[in-house]
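Mind having a look at this structure? Questions to follow.
The excerpt is restricted to a subset of chains, each kept in its original location.
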Amino acid sequence: MGCDAGTVAAAIREAAAVITEHRDELVKLDQAIGDGDHGENLKRGFGFVLARLDESTPDTPAAVLKLVATTLISKVGGAAGPLYGTAFLRAATAVGDAAELTPELISTALQAAVDGVVARGKAEVGDKTMVDALTPAAKAQGATVAEVLRAAADAAEAGAESTVPLVARKGRASYLGERSAGHLDPGARSSALLLRSFADSA
Amino acid sequence: MKKIINDPTTIVADALRGMALAHPGLLRITEDPAVVARADAPVRGKVAIVSGGGSGHEPLHGGFVGLGMLDAACPGAVFTSPTPDQVQAAVTQVDGGAGVLLLVKNYTGDVLNFETAAELVAADGIDVRTVVIDDDVAVRDSTWTAGRRGVGGTVLLEKIVGAAAESGADLDTCERLARAVVGNVRSMGIALTAPTVPHVGEPSFTLAEDELEVGIGIHGEPGRSREPMADADTLVAALLDPILDDLPFAEKSRVLLFTNSMGGTPLLELYLAHGIAERLLAERGITVERRLVGPFITSLEMQGMSLTLLRLDDELTALWDAPVHTAALRWGV
């Protein structure tokens, strides 16, 4: 079975479940160095995504990704809403009108997504943000969709872990200065969770 | 967590319903998307001033909607910036044809969401400008970081720019004045206790009986440092000194002093702190020409306070004095 709109929609549903499951963890991480809403915001956003997917499943992968993008942008708020929204929007544009996603298209989409996050948020690797998880993930290659996504998830998890010792220079955690060190960045963690769930769905 | 609520996920909508009922002639409130607008909006030919941000800072921003201040406010979820479609809806509701000025507190989320909204409404042919306020001296600024936060200065910004728009100033003038306020206002805050975000259910941080957080924001983010509790003289000086050094405020400066409660600090303590701040300013030869004392930009039930100092000139003073009629600030009308 190829990676068509239905498959992408199913992966998104699975991702929504994973976010809901990890809501409290993300809230706790954000409470330590931010304002404690990251898990709740994403949960709310993906809740709306599910509701929209229930209404109708778009008929291309790009259309699914665009539905996710516009929903996150209009429903999440906070930093993560526009950042993840932009990521999905750029990914949608990158895959064009393909009926099925190939491994190459996945790689292209991942790179487009992280470029979008950087364009919006101006963060670099090492600033202790989701960019630290997404940047290495976007380099993932593989012979199958599953392989690419597995590599991306592995890289994102490592990238997320790498945020622990960092002093934040972007986002709310940056207000803490040195006190932000020693904590896992919530956005990096949610990025790793999303990619792992995509890999598991593939 | 003990709060007078029904359900943490509907708290903002539930509160907006009560707010609409409390101020029938003044406000017109829509729930989806959530927008608090002047009952008489759009005011034809007037520049519309729109702001917004996470909820939990009441009366900011909805309490400042009305004649001589904001045309609309977009309340996000608690401590979460509003979404672009809220801002877009607000702008559409209050645009009077003379352009719209967005006043945005400098937080990544607020900036990104308002930015997106600005793109959307500009595409609809509305002349929209954005001014970002970043008055919190507790945060060390740099081009490499998210920069300073927008805090207490926001209240003064909304009042002054709102007065200008009400008096018929055009969009360029409103934008210039907004930048003048941002350039001349500085704030700093402390927290004695943490707020409890309803959807979290636990205090955002824990402080011992003899500790306080210095350089706190308004979102329950921990501050820059944790210090031993001290008496009011010490605390007020610790708030004032970095503000005075930053701009800097010089001898003979004329200022507006805004002594703000973070919510849980009672007025008795706030007046006490205000008196100390006035004394310290007098000692430095700085003239307090206007003052505002009260809980105007809060962080739920957090105990603590902030000081904001705005350097005044005749133009800003006149705009501060101009009539205002909102739920939380009212005079001259």
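For reference, chains read A and B in written order, and residue numbers begin at 1 within each chain.
Everything below uses one rule, namely that contacts are C-beta pairs under 8 Å (C-beta built on N, C-alpha and C of every residue); 3 or more make two chains touch, one makes a residue touch a chain.
Just so we're clear, the structure is a prediction, and the values are computed from it rather than from any experiment.
What are the copy numbers of each protein chain across the entire complex?
A x2, B x2
Simple rule for what comes next: only the chains that are shown with their structure count from here on.
Report the inter-chain centroid distance for subunit A and subunit B in whole angstrom, where each centroid is the mean of the CA atoms.
Centres of subunit A and subunit B (C-alpha means) sit 31 Å apart.
What does subunit A use to touch subunit B in their complex?
27, 31, 33-37, 40-41, 44, 73-83, 120-121, 169-172, 174-177, 179
Under the definition above, what is the set of subunit B residues touching subunit A in their complex?
9, 54, 76-85, 107-109, 112-113, 115-116, 138-140, 144-146, 149, 197, 199-200, 202, 204-205, 215, 217, 219-222, 224-225
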